[in-house]
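Here's the structure we're looking at; comments come further down.
Left out: one protein chain. Kept in place: all the others.
A and B label the chains in the order they appear, each numbered from 1.
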Amino acid sequence: MATKTKSKRIGSMELTQQAYQQKAAKYQPKRNVLLNCWRAFWVGGTICLLGQIIQNMYIYFFDFTEKTASNPTVATLIFLSVLLTGLGVYDNIGQYAGAGSAVPVTGFANSMASAAIEHRSEGYVLGVGANMFKLAGSVIVFGVVAAFIASLIKSVFQMIF
Amino acid sequence: MEYLIAFVVGGLICVIGQLLLDVAKMTPAHVMSTLVVSGVVLDFIGVYDKLIDFAGAGATVPITSFGHSLYHGAIAEAQKNGLIGVATGIFEVTSAGISAAITFSFLASLIFKPKG
Partner (left out) sequence: MESQNPSARVSRQTWYFDQDVRLLSSAVVVGPKEGKGPLANYFDKIHSDLYAGQQTWEDAEKQLMADAIQILLKKAGIADKDVDVILAGDLLNQNITTNFTAEQLEIPLMGMYGACSTSMLTLATAASLVNAGYATRAIAACSSHNATAERQYRYPTEYGGQKPPTAQWTVTGAGAGLVGIGGSGPRITYATIGKVVDMGVKDPFDMGSAMAPAAASTLQTHFADTGRSPDSYDLIVTGDLASVGYPILKELMLAQGYDMDKVYNDCGLMVYPPDEADVLAGASGCASSAVVTYGYIVDQLNKGLLKKVLVCATGALLSPVSYQQGHSIPCIAHAVALEGGI
């Protein structure tokens, strides 16, 4: 495989990959990091604010405690996210908000719902069932592996000391 | 006041995610995997529980809390039942979230068609 410093021919010119990529970089539009961060901030903050409101509703109206209220709260947010995904609205929110809609648990639900909805055309078993975790799978895998290792370390540590 | 803190803390965690997307140029899947592992690590060193006490939904709604819940479930079960609890307890706390996501996504696939 050619390395980055080896020259390649483009028509009648010789250029290294590195030199070409430097040329190309001049024309690649810079991402507006500040604007994207602001949008991520206020949309993500709003989703968390909504979560707080929903959690308090479950505590005051449905007799949940602080500890037990987070389960129905997360389930409610997931429901709303799946609904917005199905209605075709979540992808527009996502393009605007970036991490603001991807980082909250709503983003996780969107990644599963969008994959499930998209692959229905391949049937429920091989389409919906097999593809549902296409995007969310890595989050679950890495979360579980990390939690397993960390809790193993902590438990062994506590057993010894 | 708790609403303002939830908004700000949740927003800031999302900003970290956005910086990983725009500056580190990671894909969304890589960013989410990194954040969930961060949640595990922060709980391991004992910080995440304090963050939840302080920020409420600002800390429980982002995906980092998923990592925290996985770790919490494993540790709680290990303290009750010994080392095997590390395996049996992992999905204990997050069960509601994952079950809801799977069930609602499946139902959505019955009802909705992708719109492009």
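We take it that contacts are C-beta pairs under 8 Å (C-beta built on N, C-alpha and C of every residue); 3 or more make two chains touch, one makes a residue touch a chain.
Not measured: the values here are computed from a predicted model.
Across A:Cys37, A:Leu50, A:Val105 or A:Leu135, the residue that sits in touch with the chain not pictured is A:Leu135. Interface note for the absent chain: among A:Ile54, A:Leu77, A:Ala102 or A:Ala147, the touching residue is A:Ala102. Considering the full assembly, A:Thr85 is the residue among A:Asn56, A:Thr85 or A:Ser151 that touches the omitted chain.
Touching the chain that is not shown, out of A:Leu50, A:Ala75 or A:Ala113: A:Ala113 (per the contact rule at the top). The missing chain lies against chain A, touching residues 4, 8-13, 15, 17-18, 20-21, 23-24, 27-29, 31, 36, 85-86, 88, 90-91, 93-95, 97-99, 101-102, 107, 110-111, 113-115, 117-119, 121, 134-135.
Taking the complete complex into account, residues 21, 27-28, 114-116 of chain B touch the chain not shown.
By definition in this document, only the chains that are shown with their structure count from here on.
Inter-chain centre distance (chain A to chain B, centres taken as mean C-alpha positions): 11 Å. Here chain B touches chain A in the complex through residues 2-3, 6-23, 28-29, 31-33, 35-37, 39-41, 43-44, 56-58, 60-67, 70-71, 73-75, 78-79, 83, 85-87, 89-90, 96-98, 100-102, 104-115, going by the rule given at the top.
Chain contact summary for the complex, chain A toward chain B: residues 31, 33, 36-37, 40-49, 51-55, 70-75, 77-79, 82-83, 85-88, 98-100, 102-109, 112-120, 124, 128, 132, 135-136, 138-140, 142-144, 146-148, 150-156, 159.
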